[in-house]
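Only a single protein chain was left out; the remaining protein chains are all shown in position.
Labels run A, B and C following the written order; every chain starts at residue 1.
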Amino acid sequence: DGPAIIYDLGGKFDKSFNESAYNGAQRWAEETGEEFAEFEITSDAQREQAIRRFAEAGNNPIVMAGFSWGTPLEAAAADYPDTNFVIIDAAVDAPNIRSVVFNEHEGSYLVGMLAAAASETDTVSFVGGMDIPLIRKFGCGYAQGVKAVNPDATVISNMTGTTPSAWNDPVKGSELTLSQISQGSDVVFAAAGGTGIGVLQTAADEGILSIGVDSNQNYLHSGQVLTSMVKRVDNAVYDAFAAGENVEVGLNVMGVENEGVAYSLDEHNEELITDEMKAMVEEASAQMASGELEVHDYMSDETCPAIDF
Amino acid sequence: MDFFTFVQLGDASVRMAIPLLLACLAGLFSERAGIFDIGLEGKMLAAAFLAAAVSLVSGNAWVGLLAGIGISIALSLIHGLASITFRGNQLISGVAINFFAAGLTVVVAQGWFAQGGRTPSLPKDARFNGIDFPGALTRVRDKMQADPWAQFYSEFISGHSILVYLGLLTVPLSWWVLYRTRFGLRLRAVGEAPEAVDTAGISVVRLRYTAVIIAGVLCGVAGAYLSTAVQAGFTKDMTANRGFIALAALIFAKWRPWYALGACLLFGLFFAIDNRFQNIQLEVIWIMTGLFAAAAAMTLYALRRERIDLIVLGGLSAVLVFVGLATWIGAMDEAIGATAALFETVKVPSQLIQSLPYLFVVVVLAGFVGKAIPPRAGGQPYVKER
Amino acid sequence: MSAQTQGGQTPAIELKGISKAFGPVQANKDISIRVMPGTIHGIIGENGAGKSTLMSILYGFYKADSGEIYINGKLTEIPDSDAAIAAGIGMVFQHFKLVKNFTVLENVVLGAEDGPMLRPSLRRGRQQLKELSEEYGLNVDPDAVIEDIGVGMQQRVEILKALYRQADILILDEPTGVLTPAEADQLFRILNRLKEEGKTIILITHKLREIMDITDTVSVMRRGEMTSTVKTTDTNPADLAERMVGRKVLLRVDKKPATPGEVVLDVRNLDVVDEKDVHRVKGVSFQVRAGEILGIAGVSGNGQSELLEVLGGYEEATGEILLNGQPLDLSGAKSDGQSRRARGIAHVPEDRQHEGLIMNFSAWENTAFGYHHDEKYQKNGLLMDNSAILKDAQEKMDRFDVRPPNPLLAAKNFSGGNQQKIVVAREIERDPDLLLVGQPTRGVDIGAIEFIHQQIVALRDAGKAILLVSVELEEIMGLSDRIAVMFDGKIMGERLPSETDEKELGLLMAGMTDTDAPHSIEEIEQNLAHAGEAE
Partner (left out) sequence: MDAMPKWADVVLVPVVSLLLAAIISIIVFVAVGQDPWEALKLMSYGAVGTSDNLGYTLFYMTNFIFTGLAVAVAFHAALFNIGGEGQVLLGGLGATLAVLFVPWPHWTLALLAGSVAAALFGALWVAIPAYLQARRGSHIVITTIMFNFMASGLLIFMLAGPLKPVGEMQIATAVFPETVHLPSLHDIAQLFGLDTFGRSPVNISIFLALGACVGVWALIWHTRLGYQIRAFGQSESAARYAGISAVNITMIALLISGALAGMMAVNNTMGINNPQLVDNAAGGAGFIGIAVALMGRNHPVGIVIAALLFGALFQGGAELSAATQIPVQIVVVIQALVIMFTGALDEMVRSPIQKMFLRYGNKGVGAPAAVLPEGEE
């Protein structure tokens, strides 16, 4: 049968990467006119069951978004050698699994540079969603980018929470932003799913700049969102669906070089990004692609040179 | 902390206290009439959902508010049916209502909006927005520059949604109703001695239903406030146990309206702290002093009581001492030497900060803040024929 | 309302064919009665005869299954108390219906307010209360909180409530049950005043003397039926008792003289202070010997209950108690009902429904209650031997003639007398050294009373020590070998039944010590009032 996608806890309308994954699948369906199967789990116990359910139904490939799928996928995949699986945000080594991971630290580094350049107070901030290594990876890349442009800048960092509800707490996002503003921040980067909506809203209300995440969120408050750190989960899903049953297995790293992550530039923020700033990040992108510039990945050793979490 | 931070904290406390306060007063009316209501949570949640959904559809937050109040009253009536008419167990009825609301809101939201059990975000017009008083500054950065009075006026007094001001007004109103009207006298009596009310020719059933409906109205406003004023839309389980905290506040407040205001503001402060201060850093020595002092106080208390007190409180003290020592040893990684580690600062786990309101509820219930005597007939169905 | 009742033609109250069932219990069967205006009408009957039920129907508290009520000749529907109040009926219940933490004034005004605002009502209430108090000599402080005042005072509040609502018909259900004789006398003076004013009064009581003293007519109820109504002047106590029970009553315990042996229980300087810091028992000392029944008399609430609780192991005390010469622990920390039972103390508690039995447990489980640690009820060290308990229960129930003799039936399904037999069987069959007995025959019918008394005497004759607490002087006189009287937490004196009479005991119960000089009536009344308020 056709391809299938399984979303993580939080569901496909989480305004974060589940939704992004859904968008990719939807785009594929619209373009090809074909159908795909999907499932939203509601508890961890359902993970392996869900994978098996689709595998037994003959769906191929089966895509799942979220790092939590690693363990159950590893257990289940071996039983279905003829089915190909795609996992996003985790690396699982098996002959029938394609693992897609993103270099979020690189994209975050770029927006960090822009933040530092745009800041007048030399203080910028970061609002993370759930406090997990992945989000710290965003924050750490961001801080490195800021420090690269302005070593004296202050980076304030806050995490919304430690449970999945942290992905969806715009009120707290707003409170955190207010508190960061009163500490002097004038650019805030939200890597917090639905929580980020509150962050961007507050930043707009208070007249400071904000940076969106995952998808291009510049349009949300035109002229007040400095840029967005786009992470193309949708592309990853779209590509997998498009490749069909013969999707290429193995590790697939999506970084700045292959436009898996990037900063966004469109009509909503063109006045905010000066040519100088643009030149600066383009150069950094090129250096990253060539390996000249290496951004520290928090997840490699769970430490960050630029900021304490 | 500078003055402005204080003002901000106070401001946030008020905002966070309002849903607690409304729920607490709801509980107050209900319990004063002798009906325990642990279904406050469920009623708020249902109201939060319907208020958001109807606001969204109608584009008018007031219509949403009415809808929220409506569903909350409906649940109240179910509680009334179970606990007044059929003399069932009030705790169990409340638990059932909580589950019912938790499940049904998601099911209906999914069926209605197909967005994974939440409503879409409300546009500005479909919400209760802050009201800016004349002359008040609106931006944080402007307020930071202003003089203290302007800060206080702009941040603390001005800028809340209409529901906040209404919510605060319910406190004197409740007091007046309880202590200055015939209805209040009867309400207080029916929670203490329903048979006295009955033989005085007043219908216990009608009085209790009235109380339960008032509780429904207040919970309805509380829920609508959460989804249409604090947040812009409904999300699953968004009441986050405020209903239970309100009940604890009610006990803390000894079932009195003005005390309820104080108790809820205190809990509001906890929420404000949690929302605002992410990285609370403390020096190890202070953490250890605090933990050891608590352990010592508990042990001293237990020593003068019975064996069971010594076992439980002693065990708890041991845990606290262990945590203190673990923090210290953990800090030695960072600092050179045991003494230096004492002055190392460590981050208080955010989970602990988030747990503070709950921890405080337990302390309140433990009665270390004074003995509270609930209405005498509370929780028991009124049965005149066995 | 009572204007057009001249000549006693129209009865103030007429009930026709009232019936009421509570589930399987037929509490009232086809009852008809007429009460003339301006009279006092007494109702008597055994426990459970249906008196309270009938009056509650008249007051709209319960709804009759069938029957009609006429007030002043007019057919009146009384679906609730509101309607009863509107019809001019006021009722003082057997168990007061007051809001304990309200003031007297608030209680009186409750339900009879003038308008939606409280303050004008309270203002008028205060005024009216003052007038009423003066008119009838019902002295109360309008601002006193109910829980702080004595029962006598609380009853006055109940009467004031009725008067405040301008009741023409006043029902009093066992009003003297909680009153001292002096308070009762005062109540009767007030009732006579009300009668003179033309009000109609229904008085329920168990005390035949009161019926004879104050009523004009009297009705007798038995097993839910109204058996007869007579003019009080046409009857006498013996006749009434016979009508009540349906046979000749001769209540006397048959017993041989005691042969006291060793001292079993030795109480020395016992003091009890309760949670509310009230000094309940004040330096009490006494002894009970083997083969003897010591009866403790007193108006209820003078420390007898606390004394039993201390001996039973669930109230703390200071002082000294020796059992067979060995001290008992009184601190509460190391002692409880279990350790007392282990020492050979058995206890028939005052309140069988809330203490002596678990109403939802079956009879067989109840026969092990308190003795569930006994060796004979265990097996394999870990488990309880349910079949042994069941067998034991069956035997006990047969021996004590519990009806129905079915140990599988839940305790709540037995009648009061049979419940009491289960408790007594359990405690006596344990063969204790000391038996504590509290109100053994409260709410128990005459047949069962006889049986229980016989069992207690038999235990005494078997050489055991028995401490009996009862508020029924007759029971104390009939059963005890020695009588101690408690008043205000102290023992006022000891008497032998053969050397005393009810009058002397009554004085002791009112707080007159042996050494007191002759007393004035006023002094006695004052003391009696005090004895009542100690409750």
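Going forward, a residue touches a chain if its C-beta (ideal position, glycine included) is under 8 Å from a C-beta of that chain, and two chains touch if they have at least 3 such contacts.
Not measured: the values here are computed from a predicted model.
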(request) Determine which of the presented chains are touched by the chain that is not presented, and list them. (result) A, B, C
(request) Would you indicate which residue among B:102, B:177 or B:294 is in contact with the undisplayed chain? (result) B:102
(message) Using the touch definition from the top, which of B:18, B:265, B:361 or B:377 touches the missing chain?
(response) B:361
(message) One chain isn't shown here. Among C:161, C:341 or C:464, which residue touches it?
(response) C:341
(message) Which parts of chain B face the unshown chain closely enough to count as touching?
(response) 38, 78, 81-83, 86-93, 95-100, 102-104, 106-108, 110-111, 114, 116-117, 241, 244, 247-248, 251, 306, 308-309, 312-313, 315-316, 349, 351-352, 354-355, 358-359, 361-362, 365-367, 386
(message) Residue by residue, what part of chain A touches the chain that was omitted?
(response) 39-40, 42-46, 48-50, 52-53, 67-68, 70-72, 74-76, 79, 89-90, 131-134, 162-164, 299-302
(message) I need the residue numbers on chain C that touch the omitted chain, in ascending order.
(response) 23-24, 312-314, 336-341, 347, 349, 351, 354-362, 364-365, 368-370, 372-373, 378, 382-384, 386-387, 390, 406, 408-410, 412-413
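By our rule, only the chains that are shown with their structure count from here on.
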(request) Find the most central chain, measuring centrality by the gap between its CA centroid and the centroid of all protein CA atoms shown. (result) B
(request) Tell me, please, which two chains come out on top when C-beta pairs in contact are counted per chain pair. (result) B-C
(message) Based only on mean CA positions, could you tell me how far chain A sits from chain B in angstrom?
(response) 35
(request) Please compute the C-alpha centroid of chain B, do the same for chain C, then give the distance between them in whole Å. (result) 46
(message) How many angstrom lie between the centres of chain A and chain C, each centre taken as the mean Cα position?
(response) 78
(message) Going by the contact rule set out above, which residues of chain B touch chain A in the complex?
(response) 4-5, 8, 12, 115-118, 121, 139-141, 144, 230-232, 235, 237, 272, 275-279, 350-351, 354
(message) Under the stated contact criterion, what part of chain A meets chain B in this complex?
(response) 10-14, 40, 131, 158-159, 161-162, 165, 168, 170-172, 175-176, 178-179, 181-182, 194, 197, 205-208
(message) Show me the residue ranges of chain B that touch chain C in the complex, using the header's touch definition.
(response) 179-186, 188-189, 192-193, 195-203, 306, 376, 384-386
